[in-house]
Structures are given as C-alpha cells and as structure tokens.
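There's a structure below that I have some questions on.
The complex appears here minus one protein chain, its other protein chains still in place.
Think of it as A and B in the order they're written, each chain with its own count starting at 1.
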Amino acid sequence: MIRDTRISGYQLSLLMMSFIFGSSAIVAPAATAGQDAWLAFILGWLGGLLLMWLYVTIYLDNPSRTLIEILRICFGKYLGSVLALLYIAYFLHLASFVFRDYGEYLTLTTYTLTPIAFTIGCFALLVAYCLKKGLEVTGRAAEILIPYLFIVAIIVFLTLIPEYELKNLTPILENGFAPVADSSLRVLTFPFGETVIFLMIFPALYSARKVERIAFLSVSIMGFTLLSITVREVLSLGPDLLIRLVFPPSISTELTPKIQFDPLIAVNLLLGGWIKITVCLYAAVVGITQLLGLDDYRHFVLPAAILAVGLSLWTFNNIFELMHISQKLYYYYVIPFQVIIPVFILVITKLKKVFKAK
Amino acid sequence: MHKNKKTCFLALVVGILFMITGCWDNRDVTKLNFITALGLDKTPEGSIELTVELPRPSLMGKGQVGGGGQESKEKPITIVSAQGETVLAAARNLLEKLEKPVILSKHELLLVSEELAKSGLMEVLDFFERKPESNMTSQVLIVKGSPIKKIMETESEQEKIPSIHIANCITTNQNRLGSSKESRIIDLLREISNSGQDPLIPTIEISQEKEELKVKDMLISGTAAFRGDRLAGYLTATQTRGWLLAENKAKGSVFTVANPLVKDQKVSFETYRTIGKKEVELIDGQPRLIVQLKVSGSIGESQGGLDLTQPDQLALLQAEIEKTIKEEVESTISTVQEYQTDIFGFGEIMRRKYRSEWQKMKDDWPELFSKASYQIEVETRINRSGYIRQGTKSE
Partner (left out) sequence: MVLKVIILVTIVLFTLLIDLPGLLKIKGKKKRKALIIYFLLLLGGFSLGLLLIINWNPAGPLGLIPRIFQ
C-alpha cells in the first residue's frame, strides 16, 4: 500500500514548502538575534540547503527506499530498528509540538475561552481524516489551498510598509556573533532540519530523478518567504519588542490601521500547520507499518493522531515550558536526528559502494 | 460491513454537527459594550482608576448633527469609571456597573493622567501589551492639570463621540500646525524599551474653565517629554514643532516672522516640505549634537508689502525665517537637556555610530546628553509667493 502512494512533483514541492512554513511563520525562530535576525535566518537557511543536499544525496543513493529501510540497510536489523523506532517517536513528538504551537496561538489570539484541547482536537480530526484518505488527498488539497499562503504573506508584507523603519536593522552585530550563531542554529533545526522527515515521503514521488530539483527549489522559495516574514517583524516591531513577544505576528498584524490581519495569519498557520502535522503523522505511521512489515498505514492514522494530541496536551504544563523547550533545548534534542544520524548514513552508504566496487 | 461503516460515518457527522453549531467564544455585538476611549488615573491611595467612554448605539443615529428633527437631549456617550489595584482589576470592577460586558479592542484613545505619568507608564502599559484584545494603534494622550473624568465628560459639537474628535485633532495639529505629535501605544512601547530614545506624548489641557465643557475649550497641543516611562517635563507647542522639524515629521506648518523691511509688520511663511537630519559627533569624548534642517515653502501672507523679486529682500526674509526656526529648535533642545530626556534619539544615533563608546556611555547618557553642546543648521528656500509677486501698496 505504501508503494501505491503516488504524488506529483508539484504536490511534493507544495508539501515541502508548507511543511517548512508550518509553525515557524508565527514563532519566528530567529527573533532572539534581535536586529540581526535576518542575518541569523540567512545563515540558518544556507545551513538548511546544506542539510537538504545531505538528505537528497542519501535518497539518491538508496532510491525509492524510505528512511526506515535505509536505516535497516545501513545499521543492520537490530540497531536499525532501534533507530527507526526513535525516528518514529521523534515524528510523533514533532507533530505534538506543532499541535501545541497551533493551539496556543489560537487560544491566545482568537479563542480565548475555548479549551485548548477542543481547538487541537478539531484540528486533529481534520488531519486524521485527510490522512486516512491517503497522502494523495492532502497533496491535491494542498494544490488548491497552499497558494493562499503566499498571497497572505505578500499582502501582510505590503500593507505593513508604512510601519517599516530601516534603522531597526542596525547596528549590525551589536552583541557580537554569538547570539546570531545561536539563533541561526535554531533556524537550522527549526524549520529546515525537520525536512529530514521527507526521506519518508520521497519514495512516493512519481519520478525519483526530479527529487533534487524539487527539494532545492522548495527550500529556496520557502526560505525567501520566511526571510521576508522575519524582516517584516524586525522592521515593523523593532528588536527590543520582538525579543519579548511570544508570537510576533500577533502584534505586527495589528499595526495596519483599520484592518485586522490577525485572522489571515491564523489561516496561514492553519494551512501550514495542517500540512506539517499531516506529513509528521504520515511519516510516523508509515514508519510503524514498514517496521512491522505490514501493508496499509491507514489503519494506524487515528490512534497515532490521538497519541499526538495527547502528547501535545500532556507534555507541557504551560506555554512557558513550551517556549523553554522549543527555544533552549530543542536543538540539542533534534541534532542527532537531523544531522548526526544522516551523516552516518551517508558515510556508510558511500563506504559500502566503494567496497562493492572493489 | 459496508453498511456498518456508513452508519458510523453518519453518526459521526451528526455528532460533529452538534459540536460545531457555533464558535465557543461567540459574543454577539448586541450583547457587548464597545469602548472608544480609556482614561487612566491614579487615586491618592495608589490604586488605578479606569474611566471608559461607551458610545450608545441607540442614540448614535439621531440627534444634533444634521437631521433637523427635534434635538435629543441625551448624550450619545456614557462615562463610567471604576477603581482597582491594576488595570485589569479596575476593568473587572467596571463590570459591576455595566449591564453588558465590555470589549476593548476598538478603543482609539488612551488618556493618562499626570500623576500616573510621573510614577511610570509601564505600570499600566503592560496590560495593553499583554492583552490580545487591546488596540496597539490607539493614540496616547497625557492629561495636564485636570482630572481625567472632566476631560472625558466633555462634549463635542462636531462629532458624536468626543474622543474621535480629540484623536482627529491630534493628527491635524501634527500635520498642519506642527503643534502636537501622534503617539500610538506601539510607538510608546518601542521607545520606552529603547535606551537611546525617550518618548514624547501629546498633551491635552483645559484652556477655558466653563460650566459645560466642549472639546473646543481644550488645548490639544504641546507634548510631554518622558525619561524612560516617567514624565520629565512639558514642551510647548512651538517646542514640539522644533522636535517635529528635527525628526523629519513636520509635514506642514506656518512660521510667522517680523517683516525685515517694515517695522511692526509680520510675514507668514508656509512650509510644505522639511527635511530634518540629526547627527552626533564625538569630539574629545564629548558628544556634539547636530541638527540640519532644510525647509522649503512659500509666502502665505505678508503685511506691509515685500518685493521678493529683489534678491536682497529675499535674502533678508530668508535670514529672518532661518533665525526663527533655529531659535525654535534651540529652545526645544535646551529644554529637553534641562529635563535630561533624549526625545530626539541622539543616543540611538550614538549606538549605531560609536558602538564601543556607547557601551560605556549608555548608563550616563542622560547626564552626558544634558551637557552636550549642539549645533543647528537651517537652510530655507522660499519657492513661491502665491499669486502675487508683491503686495498692494497703499499710496
């Protein structure tokens, strides 16, 4: 059944773009660098392209195999399975992160009295339904919906122009390079490094040769969009305020006189977050299915969604814990998944090839 | 089996239908009070008094302006106030007196009393920053001298809602006269958190004590200079214009100077474009403030004739205007130096230009700023003189 999943190149690029867009558009991961956020973001973006190259190379060395299969080939049956299990846990955990980000934003801005469990639950229902119908459905829906994401980003960017103050970008590197490096590492792991998940999705593409082009194009386009959003926040809010905000867009969108763009940001989050969670859950359930040698991943979508929702509600007691973990600790936690293991995979596959040639 | 699935699906759909009949947070507009203006005062006991202006939609349609029917004696607005330890507590206490819950997000004006401004604005601004439903683009105004309630209870003859009248006045005064300055909550927050720039907030005061106060009896000009979030002192309307000129925010204004040729006669110079530039230079470790202005405009009125086609007369007038503008800006700078508030943001320029020096000077900046020498350069261009080249001479 996994082999039957087929999406087109355009759909894959849309999935990738909205996956990267996901919740990072509201959390503004580069914000901690203050006025140098743009610089931190660009560095993270370049790092993200490098990581993308790593993932694509791994995939091209092991064509039409998912991450789980690649892990088993490289590390043997037992170690490979353990690593695969860890990856599956990570994907579920990631889904729960996005669920919580989404829920917190909506609770903070729009649905102040609605219990967060209800907002997240409704969202999970949608995601589970889409996924139960197959990834193709999500892909096709993305074709209709995701273009709005860019339109909204452009509209908000343009309407805020009167608020921009160029002096907010200077002085460059006021506190040295350390905060910028720290921020760029954050950008690298969230959202760019998370694209490691697409190693689970690449096999679903019609023509494997296109992967390289699609991946780099998506990361570039989305990097540019997110850069414009980062610059928008820095220019319109100023570094001092930006560092203190939980969700920068919640205030920057209020600045346009007479128009409230807040709902548009929520829509953007909904579109991006929807794809992101769908991809995470898909990767997790496909991973489970392959690990056990089963055929159909769709059976596990609903319980996995329930598990992710439960995790998202249960892992963090309050928003401070969420912020603390996602800002201070998240990258230590994900670097093994995003960088270290993939590098090992690459080295092992290359070595194997060399030995085989001999 | 297939049938079973369909039944389940149907049950699910019906179940969801019941759950999503409406928004959880649904609040009907008819069951809400919208607030158009907020006033914040500090009582002698130290708690915060919140005064709100609530328009009464049922009376908005009829009444004084236009119509021509019988005049409604009832005011289209109500003023309610309540006290509390914090703004939120006061807002909750307000509910005791109102029949419907209030919604904050539409307020256009925030009035803050002198006492509160003296003891620090962040005491109350935190609420507006934190609350998702507050309006960050609402204008802030300092009430000088009189109690807030008195200002809020005034009526306007031109607008149904007096706060809208006041808010419009500030904008007009800034753009056409240069006597006031718009300051939104968001600007304020940016400036307070910035160590190199202090905020400047417009003021309002009662100019004529009367039994029934109207908005026209109030003086909506001049500004209050802050050090951080604390009130440091007031600037007059002309001093405010000096700031606007330097800050490149003066869109248009009128400068009236003495006619250099005829005694006791005046000439009004109408500006429509000014370019202001600020600069700081460090000379022997001492900052030197530089303001460069390029003012261009036309002669709007001249008493006692003036022939501007003659270069020497033009030069004389130009020098006179330059002198006036220079004096104005000088007066602004010397006043804020006295108050030790850097409303021009010279510190901010220092921060960008002399990065390492600024790190050392940061903490003593108000002191250093107040002692800094300054230099003002004004360049005036008189482009036009209206329809006539020279005024009618009575002979």
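Methods note: a residue touches a chain if its C-beta (ideal position, glycine included) is under 8 Å from a C-beta of that chain, and two chains touch if they have at least 3 such contacts.
Keep in mind it's a predicted model, so treat the numbers as computed, not measured.
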The listed residue (A:234, A:288 or A:339) that touches the chain absent from the view is A:288
May I ask which residue of A:79, A:329 or A:351 touches the chain that does not appear here? A:329
Could you tell me which of A:73, A:307 or A:348 touches the chain that is not displayed? A:307
Which parts of chain B are in contact with the chain that was left out? 1, 4-5, 8, 12
Note that chain A touches the absent chain at residues 89, 93, 96, 117, 288, 292-296, 298-300, 302-304, 306-307, 309-311, 313-317, 321, 325, 328-330, 332-333
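In the analysis below, only the chains that are shown with their structure count from here on.
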List of chain B residues in touch with chain A within their complex: 16, 20, 23-25, 132-133, 135-137, 186, 189-190, 193-194, 348, 351-352, 355
Can you name the residues of chain A that touch chain B in the complex? 108-114, 118, 122, 125, 167, 170-171, 174, 237-238, 240-241, 244, 250-251, 254-255, 257
